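Here the complex is missing one protein chain, while the rest keep their positions.
To keep things simple, chains are lettered A, B and C as they appear, and every chain counts its residues starting from 1.
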Amino acid sequence: MSTDFHQKSVSLFSEQLVDKGIDLNQLVSQVSGFQIAVPSWALGAGGTRFGRFSIGGEPRNLEEKLDDIGLLAKLSKRTDAVSLHIPWDIPQDVQAIRDKASNLGISFDAMNSNTFQDYGQPLSYKMGSLSNANAAIRKQAVEHNLQVIEIGKTLGSKGLTVWLADGSNFPGQAHFRNALQGTTESLQEIYAGMPEDWKLLLEYKPYEPNFYHTVIPDWGTSALICRQLGERAKVLVDLGHHLPNTNIEQIVATLMHQDMLAGFHFNDSKFGDDDLSTGSIKPYQLFLIFCELIGGAMDGAQAWESISWMIDASHNTKDPIEDLIQALESISQAYAKALLVDRVKLTQCQLDGDVVLAQEILQDAFLTDVRALVREARIQSGGEADPLAFYRKEKIREKLIAKRGKNAQASGL
Amino acid sequence: MSTDFHQKSVSLFSEQLVDKGIDLNQLVSQVSGFQIAVPSWALGAGGTRFGRFSIGGEPRNLEEKLDDIGLLAKLSKRTDAVSLHIPWDIPQDVQAIRDKASNLGISFDAMNSNTFQDYGQPLSYKMGSLSNANAAIRKQAVEHNLQVIEIGKTLGSKGLTVWLADGSNFPGQAHFRNALQGTTESLQEIYAGMPEDWKLLLEYKPYEPNFYHTVIPDWGTSALICRQLGERAKVLVDLGHHLPNTNIEQIVATLMHQDMLAGFHFNDSKFGDDDLSTGSIKPYQLFLIFCELIGGAMDGAQAWESISWMIDASHNTKDPIEDLIQALESISQAYAKALLVDRVKLTQCQLDGDVVLAQEILQDAFLTDVRALVREARIQSGGEADPLAFYRKEKIREKLIAKRGKNAQASGL
Amino acid sequence: MSTDFHQKSVSLFSEQLVDKGIDLNQLVSQVSGFQIAVPSWALGAGGTRFGRFSIGGEPRNLEEKLDDIGLLAKLSKRTDAVSLHIPWDIPQDVQAIRDKASNLGISFDAMNSNTFQDYGQPLSYKMGSLSNANAAIRKQAVEHNLQVIEIGKTLGSKGLTVWLADGSNFPGQAHFRNALQGTTESLQEIYAGMPEDWKLLLEYKPYEPNFYHTVIPDWGTSALICRQLGERAKVLVDLGHHLPNTNIEQIVATLMHQDMLAGFHFNDSKFGDDDLSTGSIKPYQLFLIFCELIGGAMDGAQAWESISWMIDASHNTKDPIEDLIQALESISQAYAKALLVDRVKLTQCQLDGDVVLAQEILQDAFLTDVRALVREARIQSGGEADPLAFYRKEKIREKLIAKRGKNAQASGL
Partner (left out) sequence: MSTDFHQKSVSLFSEQLVDKGIDLNQLVSQVSGFQIAVPSWALGAGGTRFGRFSIGGEPRNLEEKLDDIGLLAKLSKRTDAVSLHIPWDIPQDVQAIRDKASNLGISFDAMNSNTFQDYGQPLSYKMGSLSNANAAIRKQAVEHNLQVIEIGKTLGSKGLTVWLADGSNFPGQAHFRNALQGTTESLQEIYAGMPEDWKLLLEYKPYEPNFYHTVIPDWGTSALICRQLGERAKVLVDLGHHLPNTNIEQIVATLMHQDMLAGFHFNDSKFGDDDLSTGSIKPYQLFLIFCELIGGAMDGAQAWESISWMIDASHNTKDPIEDLIQALESISQAYAKALLVDRVKLTQCQLDGDVVLAQEILQDAFLTDVRALVREARIQSGGEADPLAFYRKEKIREKLIAKRGKNAQASGL
């Protein structure tokens, strides 16, 4: 990609904006300002129940995870926060971690608790945690979440993300209503333990690791619980947590209609999985989601600033840093394209029942090549024109392997 | 089926009840008391967009539809109500219709409105009805519903079922949030027009006849609207209106947990369709749904009497009356089996985390052959031991064809 | 779209081709040469089982259908053939129809038979046609297909497309193996009746209008039958005829690997439907399909010329001609983008296991804005720069309504 070609592309792109009454600098500013958090577990190779293939040079501790995210931030200028997972990322020296993060320009996004695994705690989560029929286990799980909040407070985090794996594998195993009630009460205790400037982000997922029923399977159940918690509890949408064919962009709109959208976990999927790189399978869906997000914010349904953004994918056939560079780029493109939608005309089409033109308007935005815009925004922010090319040219993975070892393995999924 | 074998079967069945502390007469009484409404459109052959194959002798008007349901009631003793669809079933002489129904032991279940077709009304529903971007069309659709309520009042109905086909086929066509808001406001007007002893049953459906988005796609959206209407608005579950793999029994439990279950439209499906005979594809799912219903009522989550029951299926490869006989039998069996579940033991398994035994308890009930019980209940109520055999032996379809004609075609879907 | 902007866009686009060693004129020529047939039933408003909303001015007979396709050909330069459906399109005066088509530059693509409806033939297809348990019905259905071939011969068609709706709605209704065997034998008779320069295109579809089982549900079954027919029988892929999440592009590759791909029916779907405009829901999937098509042809797996192309979609919320303009444009774009894939580099990535770069290569092609290229090809071919804008500016639908009437209704689905 020559500088000359980039300039010509930006120039032609900006010509297209005139008709739409959009200002290039405004667009650049919006794209530059859109930052997406990265979870600490995305920096190691993920795996499946059939095995895991190491990448080499994976970060061995929280410090090294911060290093990787710092690098990612420097190259891409699209991320400025990390989302930690407890117990995988308990900081040993809080001040040192805070200083390190601060130096790297990284803040601490929502904290993640873990009550889906046994890692030495007294009571097993085999039959559930916040929903467990056994009150002592529910209590243990609540206390774990309260500890996660405490750790987060020391780091400056402002939110707690709860993904609840609780559910059942066979009919009869769980009492649906009691499990839902127990979960609600457990979350009420957790909510009560959050500082007043925190929010609780409650995920839903229809299946896995439980394969007959999940306590919070859909947005409706998550919203039902959140309403019983308080206004700082909202629904988190993970793109990979839906039944086949679900219209996710509509769910986004429905949540914003209620001011109930906590934020996103970005990834992609083809078969109900949730770990493929964002935008790698269904880029048009991603664009349509951003159309709803922008529309909802413009209409005043829910404030843009109230929504959290995070990538949540960690597959095992890509270098994690390269994977994240691709994901950040795809998300930025989808956002940029959605900013190009001519909303005045679209609204008129909807009033006129002009289905054909409405489609044309959306596709006009989607078909526009926004790569020059995204690149320009990155360059203006001080990032690399082509982060992936830079990463490879500088042989960064090779250097990480040399430093951390071939078999260094990050904790997490 | 000899009388002798029936008696032996009842006898062996009742032996099984002893251990469970269940009384046979109590069971017979419960099964006898469980009545399921039949919609007027189920008495003609349905069809697909690819065509329709006539059955012959279909009821040509509301009077003949009542005749068919009266016959069904007499043979099966499992139905005592009809659910009318307006404009297909507008009674010409209300008193005559009431008298006829009364003589047949048939009452009028919830009324059904139709704003998914154009049938001569001034404004087209092509771009939606209660959700339409055009206020005049919304108004027309509201008024249609109010008229349906008026008709229902004259017949003694106590409810209005709203199935809303509104949605869109292409991204951009509809404004999700506005459509949801418009629908809510339209329904508020309709709700305000209902008598105080009526309830509003609000369906959801993820797709068809719109194939990109449906305004009320899932239980969560239906419940969201109902909460804004009032406590007599509840969510109607149609078994065929779910995305692939949905855990419907959990939705039932979640709705009862909120006292939000309006009732059921029974049918079955394999591929996301909604017109196969109830119990013909997934009988175990039907049983699990009844387990939740009975459990929810026993626990006091929602009163059994507050739930409405209706069949909604009209496929075109079966004689509709035979189809309904089979459906009523399958539903009765599922209900009867669910009554056999040993709930004390099941609860203990759930507390103990005894997944294996919990499964055994449910399957013990499901595997029990309850046909003798259902038959006994029918005989004691004055119905036919074997309604289908009777129907065929008496050559009833042949007689209907002779009377009504080979090409008589019922209105409806 | 100003001419100046178009020229600048073409110029910038062609700059991008240099690195890839692609010649602009070659590309233009490929895009211009890619022609997609239109079925006669796509020119009227389709509908669902819940109703149909008229468009107005629909073609009332075969002549008017040809007029509409002629118009479409003139504007878009992307179609040059019509696919007829019998009995909907039986020509009364063959020579006149041939002359008319010839004057419009339209040839006759594969013929379509209909054994899924009753339209006055002696025996009903209610329980199936080519698969029917009754030999007389199978014979009738075979003879219908032979008649369709005869009609096609008079028009110069060179193929017969068989979409078989046969199947069953309930377990037990059909004998799977007998139905498959009967179908194979019926098709052998039809195949034997085809001229030697014809091909038989055999569709598969997992469900609808039968909802428990379809005799030819998947590509494997279609290929199994084709192998028993002869080498001129191949598998037709309709994009909307797959189970949720199916990897269609892989099926295309697998069929080409066997030289077994007959061709395509283009449309799009979100929920297992098959009538949405091509490219309106999953444009990336459409691109990936073209990547396989081009790759398969380049590698010599199957000759490009042996593959047939047709649109098969007729939804009822768009003007059909506008819908087809959009579909032709989307297909052309997908094809053009797939031509941009750097196959040498991609192959190297596959050998190297470089998953990240392989994705980059595909996305680089997909993200490129090819609208200028497609427009340029159309202009050079003598078509309209913007067919949709032209169609609206010229008020063609209004003229058609004036001529044919508001309630003119085309035959077909």
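Rule of thumb we're sticking to: a contact is a pair of C-beta atoms (placed from the backbone, for glycine too) under 8 Å apart; a residue touches a chain by one contact, two chains touch by 3 or more.
Only a predicted model underlies this, so the values are computations on that prediction, with no experimental measurement involved.
Colleague: Which of C:Gln173, C:Ser306, C:Gln380 or C:Gln409 sits in contact with the chain that's absent?
Modeller: Checking each option in C:Gln173, C:Ser306, C:Gln380 or C:Gln409, the one touching the absent chain turns out to be C:Gln173.
Colleague: Quick one: say which of C:Ser32, C:Thr221 or C:Gln333 touches the chain that got left out.
Modeller: Residue touching the chain left out of view: C:Thr221.
Colleague: One chain isn't shown here. Among B:Ala135, B:Ala192, B:Leu351 or B:Leu367, which residue touches it?
Modeller: B:Leu367
Colleague: Where does subunit C touch the missing chain, residue by residue?
Modeller: 126-127, 133-134, 168-178, 180-181, 206-207, 212-213, 217-221, 223-224, 243-247, 249-250, 253-254, 256-258, 288, 291-292, 295-296, 299, 301, 346-347, 349-351, 353, 355, 358-359, 361-362
Colleague: Residue-wise, where is subunit A in contact with the chain that is not depicted?
Modeller: Spelled out for subunit A, the touching residues are 46-51, 53, 116-118, 124, 126-127, 165, 168-171, 173, 206-209, 211-212, 244, 269-273, 275-277, 280-281, 315-318, 413.
Colleague: Taking the full complex into account, what residues of subunit B touch the chain not shown?
Modeller: 5, 8-9, 12, 15-16, 244-245, 247, 270-272, 277, 280-284, 317-319, 322-323, 326, 333, 355-356, 359-360, 366-369, 371, 388
By our rule, only the chains that are shown with their structure count from here on.
Colleague: Would you mind working out whether subunit A and subunit B touch using mostly the same residue numbers, over half shared, or mostly different ones?
Modeller: Counting which numbers both chains contribute, over half are shared, so the two copies meet through the same residues.
Colleague: Would you mind pulling out the distance in Å between where the CA atoms of subunit A average out and where those of subunit B do?
Modeller: So the centre of subunit A lies 41 Å away from the centre of subunit B.
Colleague: Which positions in subunit A are in touch with at least two other chains?
Modeller: Residue numbers touching two or more other chains: 244-245, 247, 355, 359.
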